[in-house]
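Only a single protein chain was left out; the remaining protein chains are all shown in position.
For reference, chains read A and B in written order, and residue numbers begin at 1 within each chain.
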Amino acid sequence: MGTHNLEELFQQKIDKEVKIEPKDWMPEAYRKTNLRQISQHAHSEIVGMLPEGNWISRAPSLKRKAILIAKVQDEAGHGLYLYAAAETLGQSREQMINDLHSGKAKYSSIFNYPTLTWADMGAVGWLVDGAAIMNQVMLTRTSYGPYARAMVRICKEESFHQRQGFETLLVLSKGSKEQRAMCQDAINRWWWPALMMFGPRDSESTNSDMSMKWKIKRKTNDELRQQFVDMIAEQVKLLGMTLPDPNLRWNESRNHYDFGEINWDEFWQVVKGNGPCNKQRLDARRKAWEEGAWVREAAQAYANKQRTRKKAA
Amino acid sequence: MLHFIKKLYYGDIPDANSGAAPSSDQQQAVTDWPLWEVFIRSKQGLDHKHVGSLHATDAQMAIENARDVYTRRQEGVSIWVVESKYITASNPAEAGELYEPAADKVYRHPTFYDLPDEVKHM
Partner (left out) sequence: MQQALLDYTLYLADSALILGQRNSAWCGHGPVLEQDIAITNITLDLIGQARSLYQYAAQLKGGEATEDTLAYLRSEREYKNCLLAERPNGDWGQTILRQFLFSCFQRELYTWLAKEKDATLAAIATKSLKEVNYHCRWSGEWVVRLGDGTAESHTRLVTALENLWPYTGELFKGADYEVALGLDPATLHTSWLSAVQSTLEEATVSLAPHASCFMQLGGKTGVHSEELGYILTDLQYLQRVYPGCDW
């Protein structure tokens, strides 16, 4: 059976919505694309713990503290599910972590923005998790089995995050003058970065074609972004707040919201590493990893000793 | 042709340019804890289901981690953990006779099995 036949069989599976599993034959490019996408998704979950973790010690009530800790812990768990899925494609966790720390692997740019006030916890939950969910629901139907299954598990847990974020802002929007101002300010700072989460315009997105053909991606960047704008433009009304886009308006003929142009300069600068927190995020992850080396070594050393003792016994 | 297919079946060799530290056995043993597969039975009467994997140094740690991550500390749940390298897997239908006997591991993890020298340097 030649490679050409294997390629045909592979594409047939994709077209028939049969999932691809770890041991199935797959084009090298398919494997590489999935590995890159899944591992970067995993890195995003882990790095994403940092901007929110920033407010755990200062959460303004015990209930909010518990909710925030649970949310950040969920993100750690999601990172774990995704690293597990990525490892089925031939790269070890350690290799992936090294790629993150060296700057070779990317993570979602949104986490390079700082969380400046408590209201940011609400905005991040509502907008950032909201955008992520849109992407994630689509990915539950991705063609690679382990990735799709990880996404199903993640989506179950994710909707609680978005609701909590919105609810945090709702309480602020009904509160004191300072709380209301804090709420609007956070929305103003997180709106455009959230839109940037959907990536470059379709016309400038290089990976799209093959990703769509292989059903790694099920919807385009622009499609998802439009869906998100339509949803948030309605939800913001419930908060009595505005989105910082003077060009946002309902277009009857398109049956969608028109919205303004993203600052693509900012987008590319942050991707390149010049966002407000890029260095700080990676420094934190590197530090945790390096300072944890003695712990990991000790645990491994102990396990080795135990194995030797059991054999001798 | 066979050489090309063999390369794919043996899974991925890390990129020469990757930021990963050289994967000498020594380094791997010290810093990369073994991979374990996790199976959960959520209710009496059901089968155990494979839910994913995690890294741990021993079975006890693996079970506790599995409880934390995959069950969120639910009661009454049964957890099985197995080091991934101890699982033998069947081969997909299309491979037929082209599969090398050694390629019976769960996935393409580069450290699961010893590669012959010529494959290591591809």
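Definition applied: contacts are C-beta pairs under 8 Å (C-beta built on N, C-alpha and C of every residue); 3 or more make two chains touch, one makes a residue touch a chain.
Keep in mind that this is a model prediction, so the values were computed, not measured.
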Omitted chain - touching chains that are shown: A, B
Touch criterion as defined above, residue of A:Met26, A:Ile46 or A:Leu139 at the omitted chain: A:Ile46
On subunit A, residues whose C-beta touches the chain left out of the figure: 46, 49-50, 53, 56-66, 69-70, 72-73, 76-77, 79-80, 83, 118, 168, 171-172, 174-176, 178-179, 284, 287-289, 291-299, 301-302, 305
Touch list for subunit B against the chain that is not drawn: 33, 54-57, 60-61, 64-65, 68-69, 73
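Keep this in mind: only the chains that are shown with their structure count from here on.
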Parts of subunit A lying in touch with subunit B, wherever the complex brings them together: 1-3, 6, 9, 21-26, 28, 31, 35, 77, 80-81, 84-85, 87-95, 98-99, 101-105, 150, 153, 293, 296-297, 299-300, 302-303, 306
Complex interface listing, subunit B residues touching subunit A: 1, 4-5, 8, 11-12, 14, 17-21, 23, 28-33, 35, 51-55, 57-58, 61, 69, 89, 91-92, 94-96, 98, 106-111
